[in-house]
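First the structure, then my questions, so here it is.
Complex shown without one protein chain; remaining protein chains in place.
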Amino acid sequence: MSAAPENLPRPLTPGMPPPVLPMADAAPAIPFLEIEALRAQQFIPAAKEALGAMIAEQGRDRLTRPVFNWAGRNSLFPLHWGLACCAIEFAAAFGARWDAERFGVVPRSSPRQCDLMIVNGTVTWKVAHKLVTLYEQMPEPKWVIAMGNCATGGGPFRTAYSVVPGVDKLVPVDLYIAGCPPRPEAMLDGILKLEQLIRERKE
Amino acid sequence: MAGAQVEEKTKPSRSILWVARPMLTAARQFGRSLLRPSTIVYPFERLEDPKFRDRVGIGSGRPIGVGHIWDNYRGVHALNIATCISCNLCAFSCPDLCIDMVTVPGGDPKHPKKSPQIDYGKCSYCGFCSDACPEGCLTMTTRYELSVTKRAEMVYSPQKLQEVFERKLPMNPVRVERPANEDAILLEPLLCIGCNACARDCPTNCITMLDIPKVEPKPGEKVAKRIWKEPVVNDSDCVRCGTCISVCPKECLFWGIRT
Amino acid sequence: MSEMWINMGPQHPMTHGLWNLRVKIDGEQVLDVDPEMGYLHRGIEKISEDRHYNEVITLMDRCCYVAGLSWEHLYVLAAEQALHVQPPERAEYIRVMSDEFQRIGSHVMWYAAFVQDIGLMTPFLYGMRDRDLVLDLFQSYTGARMTYEYMRVGGVRNDLPPGFIGEARKVCDWLIDRFVEYDQLCLNSDIFHKRCDGLGVMNARACIDHGITGPMLRSAGVRRDLRKDRPYSAYDRLEFDVAHAEAGDVTARYLVRMEEMRQSIRIIRQTLDWLEHHPGPVLAQELPRWLGAPYAPVGREGYLLKRNYPKGLGFSAIEEPHGEALAYVVNEGSEHPYRVKFRSPVFANVSAARQYLVGYRIADIPPIMGSVDVCVGEVDR
Amino acid sequence: MAAEEWAQELARHLGDRMISLTPFARTLGRVKFRPEAAREIFRAVHDDLGFDHLSMVGGIDWVDRREVIYTLWSDRRVAYLFLSADLVGEAPHIETASAVWPGANWHERETWELVGIQFDHHPDLRHLLMPDGYAFNPLLRSFKLHEPEELEVKTRHV
Partner (left out) sequence: MTTSLLSVSIALSSVLLSGVGSIFPAPIQGGLTNGNTIDALGILIFGVILLAASMLNTIFLIWWERKLLGRFMDRRGAMHVGYAGLLQNFADGFKLFRKDTVRPRDADSMGFFVGPTAYLVTSLVIFAILPISTGWNSGNLPLSLLLAITIFSFAPLFIFISAWSSNNKYSLIGGMRSAAQMIAYEVPILLAIVAVVIVSGTFSLDTIVTEQQNYWYWGPLFLAMVVFVAGMLAEMERIPFDLPEAEAELVEGWNTEYGGMMFAYFMLTDYVRVLLGCFLIVLLFLGGWTMPSWVPSAWTSFPLAGIFWFMLKAYAVFTVFVWIRASLPRVRTDQLLRVGWNRMIPLSLVSIVLAAGLVLAKCLPVFGCLPNLGG
């Protein structure tokens, strides 16, 4: 884990200053307007920084690479499937309260249209080869998040005769989210971390 | 409610409104959520933030949360190494076997101090360990974000758990009462050799070795060599960790009801 | 077009879980179906044999992940009978309240998933929003959103926090209003009736033959509810009606579930009134030490045998949100249950899929299976 | 109904096919019957005694024998009844109940798969929960579980 305190509001784009207006202190009448103002405040340094990154980047595709990187990390389509308990929290993250679509995360039912496989639950040996097939059907570039303990390492069921002890035995995993199941916030946090990973990725 | 028989009456009359009624309902919700949608703008607004919780709730138009009564969430553990007595109860009680007792500085070289190291890739956040902790040094905080890129980073050493503790996050306030009639550590005196192992390893030092009168063997009877001391357990200090039973070389300690 | 088999699952938006419905179709017509389960078989019954009695509770939450508290209740009832333990009355009322809130949570989750199957997008969000309120209540006293680990053999882990009862009443009032909105969005829409009336019909005879229970059975006109017929916990002291309908189709199941939620709120209000005025312990005081809630069992093999703990068989049957769940726990005098066996209501409901799917269209499969309310966790266990 | 009355009724309908009746709290008891006479027992219990709802079929491995337990419910009597039979031998088998209660189909498939009890004349005795070709009966006492580190090879049955 990094040294940054995880319990503080983290900026959406790393490198940006953390929000100077913590939501809790301002408390205006209409939170909506406040959030819009906050985001506008954030957007300008973000744009400046993105431009700076573009200029700093040297090479043949110095303009397109940041753009595509930006596009790739801001539009992650996860595969719409539910394995076990975490799938309910996965669905809750797309519910009204957490609304993962805010980050451009829209679940798609067809693996062809996905960038991100969130393994949200226990993987059994019976479903293992189907999971691998789905992973292979996803076009590059693609990422895998192991959500919850069952996907990470079998969780409470790791001793069972039918359970794969960790999905990393089957497909390469980019990010593990601990929790049993993780809260929807924790899942969103994982997606933001993944965005950060994509951002730092050297191609 | 008169009867639970769900009648045909719930079917709508085929009026011109058959499409308009659901649309009006949706529109009503639209109006309600236009300024105050019940979405938490997550990285900025946080449910565990008490100030945020003040502003939302069923009465406020944003149906999020139920007021102030939910600091109860079981998240990542916090460990206060200073008060940990190395009793092993957390590791015993863990249903997922995710707790290892590892050596931490602070003990003497002969009996090193051990504190829990938790593998969050296995932990199911059931709270059995913090319920079992007799000193209240292992608690669960409301922190839930824990995403890492390597599996090994999920293993939290005692020092890391101590860092969580030092962050002073809201703790899970539930302390579970002990049952009234607990079993006690009983002694089978005939087997005891007075070796002091139990008293030495007792994490709470509630076992004292008392002298007992030396019994001369009858002629011809073979008696094991022993020290003429016997452990006496102070039940009010005992945390029932069972360390003494496990270290006893002669298996002369056992659980039972003290009469 | 000639006949062909298509696989709906394991990754398919219709399944709401991990199972596979093989469908033989001719054009749009369904000729035969064959549900394939087991994609989520986690061996819970086997793992339970390696765990102490209280530790099995952590598996129960994950067994049926939309009705965790109900399954905990099921298990602890059986385990208490096997271990000869009696919970205090307050714990029973808390359990009943949890059960009924869980029923609402599960039914709202069902509603959210079901309306998606017939193409309504908006109520999914409403359902999840209102379910989150119920989960907030759960979190406030159990400490988790979905995997509660709250009930213990001999009671519950902790008492309700101060201020809980007022908030729970508020949530009840809010939910009652929302149920009206749910009905406005579905029942008042003509398209809903066009989609759902006369679909997936099961008559009472077929339901009983195939072991179907719960809202599916009650929607076929059988007024069977274990809460009335074989009352457990505090249900014999509470007033409520058994929701039932006659038609046996998808709409009838919808109506029954909606009515059940209203009845649940009625029960919850009674339990809240009782809980407000009857403080007391929530965990049996005469528990054997190794079962005491704060101290999860300290593993010593043969400990019970040494103490001649009485053997026993525990059997429990409760009305889970999906139907009748049964469990038996065999206590052979060890710290671990010798054998734990669960009966999942959805298991039987899905096994009869051929009865209520064949003859309808491929577009009818999602609403019908949605109305069955499949929770794969408890089918596969 | 008084307990004796019920025992008499049971004895009248089941005759000597029934071995014993063990009372059990809040149910109509646990009837142990001879596995050879399973078909007649099922018929009698379903048709004559009115237990038309089969709730579950489960198996217990008692190491020396395997017990199969049928849990039945009667809407008329509003109570549960257990039927159980002890099966001995290397390949325990019993007549299927799915001819009488169609809902027994999957329960028996599961019991066959996990406890290893063969159900004769079962219409569709395939694997239900485990993949096809799985060779073990996990719910037997001899089948032990291990931490994943120890069993890298053991579970790779696919």
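Every chain is named by a letter (A, B, C and D) in the order it is written, and numbering of its residues begins at 1.
Assume a contact is a pair of C-beta atoms (placed from the backbone, for glycine too) under 8 Å apart; a residue touches a chain by one contact, two chains touch by 3 or more.
Since this is a predicted model, take the numbers as computed values, not measurements.
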item: Touch partners, limited to displayed chains, of the chain removed from view; value: A, B, C
item: Touch with the omitted chain, as defined above, among C:20, C:106, C:189 or C:316; value: C:189
item: Residue among B:25, B:88 or B:243 that touches the chain left out of view; value: B:25
item: For chain A, residues in touch with the removed chain; value: 12, 36, 39-40, 43, 67-68, 70-72, 74-75, 95-97, 99, 101-104, 108-110, 112-115, 137-141
item: Hidden partner chain, residues of chain C it touches; value: 4, 6, 8, 12-14, 28, 115-122, 124-126, 129, 185-186, 189, 191-192, 194-195, 361-366, 370
item: Sites on chain B contacted by the missing partner chain, in the whole complex; value: 19, 22-23, 25-27, 29-30, 32-34, 37-39, 41
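What we mean here is this: only the chains that are shown with their structure count from here on.
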item: Chain whose mean Cα position lies farthest from chain C; value: A
item: Higher-contact pair (C-beta pairs counted), A-C versus A-D; value: A-C
item: Approximate Å spacing (C-alpha centroids) for the pair chain A, chain D; value: 47
item: Where chain A and chain B are represented by their mean Cα positions, the distance between them in whole Å; value: 30
item: Separation of mean Cα positions, chain D and chain C [Å, integer]; value: 24
item: Multi-partner residues of chain C (each touching 2 or more other chains); value: 38, 41, 43, 46-47, 50, 58, 126, 129, 132, 145, 147
item: Residues of chain D engaged with two or more neighbouring chains; value: 129-131, 138, 143, 145, 147
item: Pairs of chains found to touch, sorted by chain label; value: A-B, A-C, A-D, B-C, C-D
item: Residues of chain A defined as touching chain D within the complex; value: 125-126, 128-129, 153-154, 158-163, 165-166
item: Touching residues (chain side chain D, partner chain A) in the complex; value: 129-131, 136, 138, 143, 145-148, 155-158
item: Contact footprint of chain C on chain A as seen in their complex; value: 79-85, 87-89, 91-92, 94-97, 109, 111, 121-122, 124, 126-127, 130, 134, 156-157, 159-163, 180-181, 183
